[in-house]
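For this view, one protein chain was removed and the others were kept in their places.
Should a chain be cited, it is by its letter among A and B, assigned in written order, with residues numbered from 1 in that chain.
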Amino acid sequence: MEMHAQTLTELAAGLEKGDFTSLELTQALLDRIAAHNDKLNAFITVTADEALAAATRADTARSKGGGGVLNGLPIIHKDIFCTRGIKTTCGSKMLDNFISPYDATVVERLADAGAVVLGKANMDEFAMGSSNETSYFGPVRNPWNLECSPGGSSGGSSASVAARFAPAATGTDTGGSIRQPAALTGTVGIKPTYGRVSRYGMIAFASSLDQAGVITRSSEDAARLLGVMAGFDERDSTSIDQPVPDYLAGIAHSIKGLRVGIVREHFDAGLEEETGKKVKEAIAVLKALGATTVEVSLPNLNLSVPTYYVVAPAECSSNLSRFDGVRFGYRAENAEDLLDLYCRSRGEGFGDEVKRRIMTGTYVLSAGYYDAYYLKAQRVRKLIADDFRKAFAEVDVIAGPTAPSPAFKLGDKVDDPIQMYLNDIYTIGANLAGLPAMSVPCGFVDKLPVGLHLVGAHFDEETLLRCAHQYQQETDWHTACPEAFK
Amino acid sequence: MSLDKVKLQHIAMLARLKLTDEEYAESVEKLSKIVDFVDQLSQADTTGVTPMAHPLDAVQRLRPDVVTEVDDRDRYQENAAAVSAGLYLVPKVLE
Partner (left out) sequence: MSVAGWEVVIGLEIHTQLATKSKIFSGSSTAYGSEPNTQANLVDLGYPGVLPVLNKEVVRMATMFALAVNATVARRSVFARKNYFYPDLPKGYQISQLELPIVEHGEMFITDADGNEKRIGITRAHLEEDAGKSIHEGLAEFSGIDLNRAGTPLLEIVSEPDLRSAKEAVAYMKKIHTLVRYLGISDGNMQEGSFRCDANVSVRPIGQEKLGTRAELKNLNSFRFIEKAINLEVERQIELIEDGGQVVQETRLYDSDKDETRSMRSKEEANDYRYFPDPDLLPIEISDEFIEAVRKTMPELPAAKQTRFVDEYGLKVDDAGILTSSRPLADYFELVAAASDSTAQLAANWVIGDLAGALNRDGLDIGDSKISAAELAGLVNRIHDNTISGKIAKQVFEAMWDGQGSAAEIIEAKGLTQITDNSALEFVVDKVIAENPGQVAEYRAGKDKLIGFFVGKVMQETKGQANPGQVNQILIDKLKA
């Protein structure tokens, strides 16, 4: 099998056996990116020189019997993670000139384990979007159909993995930004429990919702990477000091007796029929593997999107205040005075969707509206979290659709923010409640991939990964490759 | 329209965003839609529900009072557009 077609796990074995070196592998993938990225626009920055140097170091380490658990394995970082000495744009004109002076914890941990970074993936601006169309660097295209969106905001990551530019990419998920793009590109995406992976160095969108994760082609690969990324970080106050289980060991176990929750409200209107069918077929596979299904209810599901669109903009409006043209980032020229410097640097440096969210957030926090919107949303958030808590008293995992439909055409929803927001209806709840969740490919509708969404209890990524891995032992949706990228 | 241009101008000022007339026109429409959409929340009965600011029921960890940082000003200031004598420059601030 050609190197690019292999999973992270397969490549690790190949490197170990000496079938190829990391330098050969890295060069091959860089060549592939150079040849095909134009079709997808998946990268903001390709770090070829740094990647080749890292690959050489990894090969040297291996020859001396050393190297970390990811030694020499190529990955891509979403351009939301700060990378020392390398441009970190967050998909924005605001940071087009920003060279991070430090590494995010995620970047540091993966580098310490020997991973080789091929580049920085395109994304929706400041992770605000579900289609990758809000990127200052242009939309990413879906490898399964170049007219379609690869989802967002981790669209560059999902497209890259689907197109076999790399076996894995990091992503971040505030309302579905790992899982929805994974579903739309036929890849695996996991968002761990809030607090499981450090947020240090990950440019904040909505601090109480953001969580880093990975996009891969198999859940085994996801387990391998997550084990390296996860764990306590003293630089993040919201990082939780809990032991990280051996995910790779955990996935091998059977799911016999696993209680799978089926959410009554998931199959209401809004879910496209064919997508719903694929999801039900996937659940049938889980049953065949010995799982039992239990019907559960998330009565406030329909309020999760409006809740999210108060909480996330509120936090983002504050998080993005630091971009003022003074210490870093875009600065408007010839400012008349301080106010002009602020208003124009921000007005010119941010794109439409980001400005819209900042204004929404400013509005819901402003005097006279705080109680009606922000505080109300915090209360509804509690109701939603309680719904999940009740459900997890009865089940081990909740299964349903990741997105209401397969990939949509670029431009289709860009003019209607509400339609765009509703794309995240199934994923947002996990962010509001801080739960781990993942998307696994479970079939195709009109030659476009569909994702099965799994949500777990707090800090129980293990069950999710095991469930997904066992499912992937029975199915081969995840091995399908878009025709143009074989 | 739940929002008008005057209201929006006030919000844009609070958020320090300069918008063009075109952007204002579009924003009034789109933000009104968003506000109407989130207005659904008012239907929820949240009597006696404690607002949830954070997904986990955890408490703040405390750091020992130790100076861990060394001066790296020059590197940090490479990202700044205007610096003089170690100071970040902004148009003159009148108090």
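To be clear about the criterion, contacts are C-beta pairs under 8 Å (C-beta built on N, C-alpha and C of every residue); 3 or more make two chains touch, one makes a residue touch a chain.
Keep in mind it's a predicted model, so treat the numbers as computed, not measured.
Novice: Pick out which of A:T56, A:N97, A:N302 or A:S366 touches the chain that's been left out of the picture.
Specialist: Looking across A:T56, A:N97, A:N302 or A:S366, the contact with the absent chain belongs to A:S366.
Novice: Quick one: say which of A:W144, A:Y342 or A:F485 touches the chain that got left out.
Specialist: Among A:W144, A:Y342 or A:F485, only A:Y342 touches the chain that is not shown.
Novice: Among A:R199, A:R217 or A:K413, which residue is in contact with the omitted chain in the full complex?
Specialist: Of the listed residues, the one touching the omitted chain is A:R199.
Novice: Among A:Y374, A:F408, A:Y471 or A:F485, which one is in touch with the chain left out?
Specialist: Touching the chain that is not displayed is residue A:Y374.
Novice: In the full complex, which bits of chain A touch the chain not displayed? Write them out.
Specialist: 81-82, 88, 90, 95, 98, 100-102, 104, 199-204, 206-208, 234-238, 314-315, 317-318, 320-324, 326-328, 338, 342, 362, 365-367, 370, 374
Novice: I need the residue numbers on chain B that touch the omitted chain, in ascending order.
Specialist: Chain B touches the chain not shown through residues 10, 13-14, 16, 53-54, 58-69, 71-73, 76-77, 82, 84-93, 95.
One rule holds for everything that comes next: only the chains that are shown with their structure count from here on.
Novice: Taking the mean of the CA coordinates per chain, how far is chain A from chain B in Å?
Specialist: Chain A and chain B have C-alpha centres separated by 23 Å.
Novice: Which residues of chain A touch chain B once you look at their complex with the stated criterion?
Specialist: It comes out as residues 97-99, 101, 194-195, 208-209, 234, 237-238, 240-241, 300, 302-303, 305-307, 309-310, 317, 321, 324-329, 331, 335-344, 346-348, 350, 352, 355-356, 358-360, 362-364, 366, 372-373, 375-383, 385, 416-418, 421, 431-434, 458.
Novice: Contact residues on chain B for chain A in the complex?
Specialist: Interface residues on the chain B side: 3, 8, 11-19, 23, 26-27, 30-31, 33-35, 37-42, 44, 46, 49-56, 58, 60-61, 63, 72, 75-82, 88, 90-93.
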